[in-house]
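Every protein chain except one is present and positioned as in the full complex.
To keep things simple, chains are lettered A, B and C as they appear, and every chain counts its residues starting from 1.
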Amino acid sequence: MREVAIVGVGMTNFGKHEETLLEMFGDAANEALLDAQLSPKEIEALFIGNCLGDFAEGQANISPFCASVIGLKDIPTIRVECACATATVAIREAVLTVANGVYDTVLAGGTEKTLVMGTPFATRTFAMASDSRFEGFAGITFPGAFALMAILYSREYGVPLEVLKEKMAMIAVKNHKNGAKNPKAHFRKVITIDDVKNSIMVADPLQLYDCCPFTDGAAAVVITTLEKAKRICKKPVVVAGTGLASAGAIIDQDIPRIKAREKAAKVAYAQAGMTPNDIDVCELHDCFTIAEIIATEGLGFFEHGQGWKAVDKGETDIGGKIPINPSGGLKARGHPIGATGAAQVYTIAKQLREEAGEFQVDGAKVGMIDTLGGDFSVVCNLILKRGW
Amino acid sequence: MREVAIVGVGMTNFGKHEETLLEMFGDAANEALLDAQLSPKEIEALFIGNCLGDFAEGQANISPFCASVIGLKDIPTIRVECACATATVAIREAVLTVANGVYDTVLAGGTEKTLVMGTPFATRTFAMASDSRFEGFAGITFPGAFALMAILYSREYGVPLEVLKEKMAMIAVKNHKNGAKNPKAHFRKVITIDDVKNSIMVADPLQLYDCCPFTDGAAAVVITTLEKAKRICKKPVVVAGTGLASAGAIIDQDIPRIKAREKAAKVAYAQAGMTPNDIDVCELHDCFTIAEIIATEGLGFFEHGQGWKAVDKGETDIGGKIPINPSGGLKARGHPIGATGAAQVYTIAKQLREEAGEFQVDGAKVGMIDTLGGDFSVVCNLILKRGW
Amino acid sequence: MELTYKDFCNEIKKGRLLGLKCEGCGKVIFPVKSFCPDCGGNKLKKIELSKRGKIKTYTVIRVAPEGFNPPYIVAIVELPEDVLVMGNLDFDPEKAGLFLLGKEVEIGYKEVPGDKYSGGGGIALLFSLVE
Partner (left out) sequence: MELTYKDFCNEIKKGRLLGLKCEGCGKVIFPVKSFCPDCGGNKLKKIELSKRGKIKTYTVIRVAPEGFNPPYIVAIVELPEDVLVMGNLDFDPEKAGLFLLGKEVEIGYKEVPGDKYSGGGGIALLFSLVE
């Protein structure tokens, strides 16, 4: 296995886009290739994440068109879909091919439009990532799945729901505070705990401000061997470890724990030869505020049942013990589902290169990406570190 | 790179299914694992092809559920989508991971339901594999794309359209004759040239019997190292070469040639150290009768502009120079789009193992798979050979 | 597969909640599968599950997918066989609260007609509190 590095990253602003899926990808890829100072002619294969292009824009089979939009013909292209973990899975596949010498230099990323669908239709299409027979007919939604989780978390760990909700609100406040510093974030406004508490109920006990928004956006990363990376750039970001794991329907799982994450993270840590203590910064899957708590536990930053306390002590702030979602996370940066993982990689690469601007975590040398798809049924983790 | 082999194959009957996407996959996987005499516990990762589960059954994010349905948790799972080439691309990805030591034993395949959508809606969803902006708004369909191709083929190569249509009809007759011998085929009835000529016009000059049907079905293959394969089975089918290539919209291509196929096949032949002359049997993408002609040229079995003559001389019959689609092809075996490539692999594996029954090609030692997605925008080829 | 979703729906309409049981190791399996998740065996047979269970968790869906009419309660219920099922709770959503947790329910069903994206109709399990 060869060591693999990220040598270029690009990302559109997240929010509402008039541009098409392909145009957004073209823009993100352009930025990534410019960042890598590579011509698209050096790209040997393309791994693209997209979840709902068929519903949102009547665009299936998007991978060859993504190659075409950056002027490439003939190269292998693949579309990957693993619900909200889509782009991370695409990037992991890309990394594996480079690690194993299938290709030397590839492009991976994601592009997604969700806002054009409107809330009821988008909610329906997102919910399709649940088991359509044994869960879907009950009208479960994503906020609903994490609401089931929040109630169970409260019960299993004996955290009174009012207390848990207070901490959840604080997470929303923290991520908005971070997002306000991120020029590419969907929401760039600071909010208060009262804003969260006064927002409408979406799925009891989750209120609107406990939920990430529907977002449009794209992001792309250029991946090559560390050997080549060292020749062409000063700050290659090494992919130290990756992990991917799955689970079935919610009713087949051991909630409130998310075992797929625990497995994926374990594999990624082992590959990197690291432990949670080695991680300096983490972008994780805070699709809902409760999701951030559970993720920080599943990734090993806190004990199971203890993660809810962290925000209180500022441990997950920029400057805290383990800064979580300094970019604003899904909550404030936004969540164009099939592009989210690529945006997380973009963000961590910028952090390690110390180019994150106002939301820079000082001296971050190792960063982790965590992306969850479906109702806890697929999780992909990446660990990145400085290669200089 | 390690040598890779297919040690088990499974496939549902193709046609109309009441079973769900997951149930069909469960059945195909069960047959494949039984064929391999392996427990699902030995499967380390799953690569599943599916195109339109979201429209057809409200099921996106199908990969973790496919693992769950065969009793697996925690393993990496991926859904791949490249329009009609989907399952072949999934299988190629799976092969690459085993070849490179990422995993030792994996499961790959595809599952698709199309009939439940009805013709107008299914036609719409299939057409989403075209460029949605610069082609889709004109109301192009898949028969339409191949109709454009047929007219152009006739013109560019100076083959009068009536003559070309006669040969196309003969291809439909040939593939139905083959399909009638295949117990798992969607259509098991012999047809005549008059049946083709009397069928309704779908997209001039393509008539209904020039077109493959909408089909439901699933297929799965167990992939492992040749080393392990030799230990556990008598007839391991070696993956000798693979190729994958892409192109943009039709208007970005050099039709009537399909350059993505030519590139993919070239790579596959080179990897296998073979030429078209080495191929004993081929399952290729005859989504429309004209498509079979163009594929036989693109794969190098006939010169460009000459493939239309082959059916006349019986060269593509079982027992001919290069038997094409002895299983009945997409035309008669049926075309559950995200499962088709896996069915082709199933069929070629059976041929090489001499278990194809009535449609066996005598002494077939090397077989080729050709699957095309979108309007000629992605093609994946595999070359399989006997490993004993 | 030994038990399809279609059979599952037909049987619940006859009053029987079906799952699978592994003949190899005795594991009760739900939702249905083609292999046992515990031992990997594929000799699974249909069994009837209890139609009573306890509410493990719930939520009130107030922003619904297209095709559903909020508010409604989605709950996960634990059966004595140590399997979980998801369904709707037949209870006023505005009166829902944490007191529901652990409550015993009777399991019925309601037909969901299905629409353009559902691949035909289906059923949602419908839970009623046992007085």
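Keep in mind that, in the parts below, contacts are C-beta pairs under 8 Å (C-beta built on N, C-alpha and C of every residue); 3 or more make two chains touch, one makes a residue touch a chain.
From a predicted model like this one, the values you see are computed outputs, not experimental measurements.
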Neighbouring displayed chains - absent chain, whole complex: A, B
Listed residues B:Q59, B:T77, B:S132 or B:T224, member touching the removed chain: B:S132
Touch with the omitted chain, as defined above, among A:F14, A:F55, A:F288 or A:W308: A:F55
Missing-partner contacts on chain B, residue numbers: 119-121, 123-124, 127-128, 131-141, 143-144, 147-149, 151-152, 155, 161, 200-206, 248-252, 255
Chain A residues touching the omitted chain (full complex): 18-20, 23, 26-27, 29-30, 33-34, 39-41, 54-59, 68-73, 113, 116, 121
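In this section, only the chains that are shown with their structure count from here on.
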Chain located farthest away, centre of chain B as origin (C-alpha): C
Distance between the centres, which are taken as Cα means, of chain C and chain B, whole angstrom: 37
Inter-centroid spacing, chain B versus chain A (mean Cα positions, whole Å): 34
Contacts with two or more other chains, residues of chain A listed in rising order: 124, 127-128, 131-133, 136, 248-249, 252
Residues of chain C touching at least two other chains: 5, 37, 117-119
